[in-house]
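Of the protein chains in this complex, one is absent; all others appear in place.
When the chains are written out, they are named A, B and C in that same order, and each has its own residue count from 1.
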Amino acid sequence: MNAVTYPQDNPHLWFTQLRAIIGIELGRVLFTSRATAIYVVAAVPIILLTTVGYIDNPRTGGPITGNIANARYAFAVIYAGFLLGTMVFLGSASLFISLFRGEILDRSLHYYLLSPVRREILAAGKYLAGLIASIGLFGTVTLVCYLLLYLPYGVSQMMSDFSSGPAARELTLYLLTTVFACIGYGAVFLLLGLFFRNPIFPILVLIGWELMHFILPPALKMISVVHYLKGIMPPQPWRGPIAVVMASPPAAVCMLALTGLTAVALILTVLRLKRIELRYTDS
Amino acid sequence: MAVYERSYHGYDGELTGTGNRILVISKFTTRELFRSRMFCAFFAICFVPSVSFLIAIYLRYNLEMLTELQIPIDEIFIIDAGFFINFLQYPQASLSFLLALVVGPGMISPDLRDNAMPLYLSRALTKTDYLLGKLLVLVVLLSLITWVPAVLLFFIHAYLGPEGWLVDNLQLPFAFIVTSFAWIFTLSLTALALSAWIKWKQVAQITFFGFFVMSSALGEAVREIFGGWLGSAFSAFDSYAVLISYAANEPVPISMPPSVAIMNMLVLSALATALIFQRIRAKEVA
Amino acid sequence: MTRGNDAIEISGVSKFYGEVLGVNRVDLTVMPGITGLVGPNGSGKSTLMNLIAGLLTPTKGTISILGLTNREPQLLYQHIGYCAQVDSFPPRMTGRQFLINYLRVHGFDKRSAAHLAHEALTRVSLLATADRRIDGYSKGMRQRIKLAQSICHQPRVMVLDEPLNGLDPIARAEIIDLFLELAAGGAHILVSSHILHEVDLISDRVVFLSNGYVVAEGDVQGIQGEIKHHPIQIRICSEAAPVIAARVFDLPDVVEARLHDDRRNVFVRTRNADRFFLAFNQMIMDHPWTIEAVSPVDESVEAVYQYLVADEPVSQ
Partner (left out) sequence: MEADGAGAGLADATTPPPGVRNDQPPPADGADLATDARSQPVIELQNLSVTLRGHPVLKSLTTRVTGRCIGLLGPNGAGKTTLLNTLLGFYPSTTGSAKVLGRDIRERAVRQQIGYMPENDSFIAGMSGVNFVRYMGELSGLPPEQALERAHEVFFYVGLGEARYRNVEAYSLGMKQLVKLAQAIIHGPRLLFLDEPTNGLDPPARTRMLQLIREIRDSGEARVIISSHLLRDVEECCEEVLILRHGEIATYCNLAEQRRSIEKFLLLQVVGAPATDAGPDPVDAFVAGLRDRGCEVGMQNRRRLRAVLPPTMEVRNVYELATALNVQIRGLDHKRDSLEDIFLRAMEGDHRPGDGS
C-alpha cells in the first residue's frame, strides 16, 4: 500500500512548503531558550506602565502623569526612545539575525539547503515567520502600553478619547509605526545576518547609521529606516538636538518607501542564499 | 657514543602545590590577551585620559608655561576633589565598561565552545579555582584603569599642590578604592556570569552591551515619567557616580540616595554570582 | 519521478577555496551500488562529497546527478540524502519531529510525512527513543537519527560522510546491512570512511583520493592487479617454513623469500600472483607440509592505500 503522496504530485507544492517552513521557524524563534531575551524586553514596558497606572503622585494625590494630554505626551517620548528605539530595534535584531546566522552558528542550516525547496520560498518562509513573531509580540506590547495610559483615568475617559478625541488616530499611527519598523528592520537584519559572521557588527552598524541619520545629507537619509518611521509616527513635539530634523515625507510615502526598502533587502537575501556555500567540516 | 631511541619516559621532577593553580590560570589568560595587538592598542587608549589629567595637574603648578598661553589660570584649573571625581566618573567609567565588554565575555565562552572544561577539571583544580583565576584577570585590568590612576594622580597632586591639602583630603583615596572596587566587581561578575552561560563570545558581548544600554534607556524612560531620581536607580553608571561623590563627601550630582546606589550594585553582583554558582553546581562536562 | 539518466557524472571538476585546493580535475562516473571514498584528512574527500551533494559549486567543470545540477535545488534534492560529519541539530526537537519537519519542508503532507518518518526510524532501529529530545541522545543515537534523516525521503543517491563514526559494533553491523539492502535496491551510496577493512567489506568499488586528486578508482583487486610493476608479497605460516623458504625459488616469478626470525613465517615476493598460487597448490601436493595460514600482505585495502596514498606505514 502506498500511503505516501509524493511532492511532485502536490499541485500547490510551494504553499505547503512555505507553511511548513513558517511553522518550523515560529517554533524555533519563539519557543527556544534564545527567545527568552525578547520576552523580557517586551515585558519591561508593560510592567513599567502598569506601575505608573497604579502609583499616585505623592504630592497631588492624582495620577502621576497629571492629565491625559500630559500622559499622551509622556507615551510619545517613551515610545520613540524606549519602545521603538530599544525594544523593537534590539528585539527584531536578535530575532531576525538568528533566523539565518543563528542556524549557521548552530550548524543546522544545511538541513534546509538540502531540501528540495526553492531558495525564494525558504527566504520568504523565514522572513514571514520573523514578521509574524515580531509584529505579534511588539504590536501587542504597543497596544497594551497605550491602553495602560488610561488606567488611572478610567474607562470612560478612554471611551470618549477613542470616540471623539485623538486617541483612535494616534493609536493606529503608533501601531503602523511598529508594524513597519518590524518590516523594515526585519528585512535589513535578515540580510545582515547572512553576510556578517559576527552578529554584533550589523547591530553596531545600524545603531551608528540610525543615530547619525539626522546629520546625514538628504540623499543618504533616503535609505535609513528611522527617517520613514518618523513620517508614520504621530507628530512629535521634539525637544533637544533631534528637533532640528528634515521634515519626513507624508505617512503614505513613508510606508511605500519602507516596503520598497524591504523588497530590495529580500531580493539581496535570496541572491546571497542561492550562492551560499557551507563548509562546516573545516570552517 | 650512544644511540638514544625515542621511547616514552614519565616526568619525575618536583611538583608545585595545588594552591597556585589560580595564578597559573590568570597568568596564561592575561598573556593570551596581550598577544592580540588590537587589545594592546585598546588598553593603551584607556590610559590616555589618565595621562591628560596628569599633564593638567603638572601644568597647573608650572605657571610660567601657562602665562605665555594667556589662559586665565584660576577659572579653568580648580583642582579639587571634584576634579578627581570627574576623572573617575566620566572617562574612566565608560572606558572600564568598554574594557569589561571587550574582555569579560571572552573569559569563559571560548572554553565552553571548544569544550576545554574537561581539560581543566581532569586536573587537580576545581571549577572555583578556574572562576577565581578568570575573575582575578578582570579585576586587575579594571583596577589599572580606575582607582590605581586616581590614587596616583591624588598623591602626585598632593606632592605638587599646596601644603596641608593631603591631610584634609585624606579620605579621598580610600573613597576611590572602595567605590571603584564595587564598580569593578559589578562589571566583572556580570560579564563572567554572561560568559559562563552563553557559548558564543559575540552573543555574550551583545547581551552585556544590550543589558546596560537597556537599563539606562529604561532609566531615561522612568525619569521622563516620574522625574526625580527613580530613573537613575536603573542605571549602574549613575549609581557609580553617586557613590564616588558620596564616599568623597562631595555634593552628590544626582538626588538618588546612596543606599539605593549601593543596593543597585549589590543586587547585580549577587544575581551574577548566583548565576555563576548555578553553572558550577550543574555538573555538565563534555 | 523525473527520469534522469541513472549515473553521477563528474567531468573535469576542480574546486578552489581562494588559493586553497579542494579537488583538482576529477573525472568520475559513479554507477549504482556502494562506492567507498578513502583518503587521508585534507585529501579533498569532504570537498568531493559536498560537491556531489550540491552544497558546493565547482569552480570549473560540471557535476550532473541523475541528469540534474544544484542550480535547480527543488528538483535535485528530491533524490539526494546527505549525512554530514558534523553532528548538530535544530534545538529542542524530538527525533520524530526532526524527521517530520524535514519531510514537511520537502512538501510531503502530514500523513505521508508521519508514515515515512516512522519507516525511517524503524530502519535505523530508533523507534524506542524516537519521541525523546535529540539533545538527550548518546553519540550513537545521534548518528542513527542523522542516517534516518538521509534516507527518510527515499532518495536514489545517498552521500554519507563517515556514517559509522562513533557507532558500537552491533550498530555498525546493522547499519552496514542497511547499506547493502539499499544498494541492492539500485541506490547510489557514497560512503567515506577511515576504517579500511570495513570499506573493503561493504563497497563494490573504492575511490582513492590524495591531495585533491583521484589517484585510483575501481574494486580493490582490480586496482591491485593494475599495479603490475609492483611485486606483491605473501605471508606463509607453517612449521616447515624454513624448507618452504628454500624450495619456493623453484616456482615461477618468485623474486624474494624472507624468513621471519620466529622461523614459522616466510614472506615471499612474486611478480605474477596467479601463476605463483597455482604452482604453490601443486607444490603442497608434492610435499608433506601442513599450512597453518596464508595471507596476501599486499592485497588488503590497507596495502593498496599505503602504496597509493600514504607515505607512512599502515598496519593490517
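The working rule: contacts are C-beta pairs under 8 Å (C-beta built on N, C-alpha and C of every residue); 3 or more make two chains touch, one makes a residue touch a chain.
The shown structure was predicted, so the numbers you read here are calculated from the model rather than taken from an experiment.
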{"item": "Chains still shown that are in contact with the chain withheld from the display", "value": "B, C"}
{"item": "Chain not shown: contacting residue from B:Arg21, B:Lys134 or B:Arg223", "value": "B:Arg21"}
{"item": "Touch criterion as defined above, residue of C:Phe16, C:Tyr213, C:Phe277 or C:Tyr307 at the omitted chain", "value": "C:Phe277"}
{"item": "Touch with the omitted chain, as defined above, among C:Met141, C:Val157, C:Ala216 or C:Ile244", "value": "C:Met141"}
{"item": "Touch list for subunit B against the chain that is not drawn", "value": "6-18, 21, 24-25, 28, 32, 35-36, 110-111, 113-126, 283, 285-286"}
{"item": "Subunit C residues touching the omitted chain (full complex)", "value": "39-42, 124-126, 128-129, 137-141, 144, 162, 165-172, 174, 194-197, 201, 221, 260-262, 264-265, 273-274, 277-278, 281-282, 284-285, 290-296, 299, 302, 305-306, 310-316"}
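As a convention for this text, only the chains that are shown with their structure count from here on.
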{"item": "Chain-level touch network, classified as line, ring, star, complete or other", "value": "line"}
{"item": "Chain whose Cα centroid lies at the greatest distance from that of subunit C", "value": "B"}
{"item": "Most centrally placed chain, judged by C-alpha centres", "value": "A"}
{"item": "Interchain centroid distance [CA atoms averaged], subunit A/subunit B, Å", "value": "35"}
{"item": "Approximate Å spacing (C-alpha centroids) for the pair subunit A, subunit C", "value": "50"}
{"item": "Subunit B and subunit C: spacing of chain centres that average the CA atoms, whole Å", "value": "56"}
{"item": "Parts of subunit C lying in touch with subunit A, wherever the complex brings them together", "value": "1-2, 17, 42, 46, 50, 53-57, 73-78, 80, 82, 84-86, 88-92, 101-102, 104-109, 111-112, 115-116, 149, 161"}
{"item": "Complex contact set, residues of subunit A against subunit B", "value": "37, 41, 44-45, 48, 52, 64-65, 74, 77-78, 81-82, 85-86, 90, 94, 105, 198-200, 203"}
{"item": "Contact footprint of subunit C on subunit A as seen in their complex", "value": "3-8, 10, 13, 16-17, 20-21, 23-24, 27-28, 31-33, 103, 106-108, 110-119, 275, 277-282"}
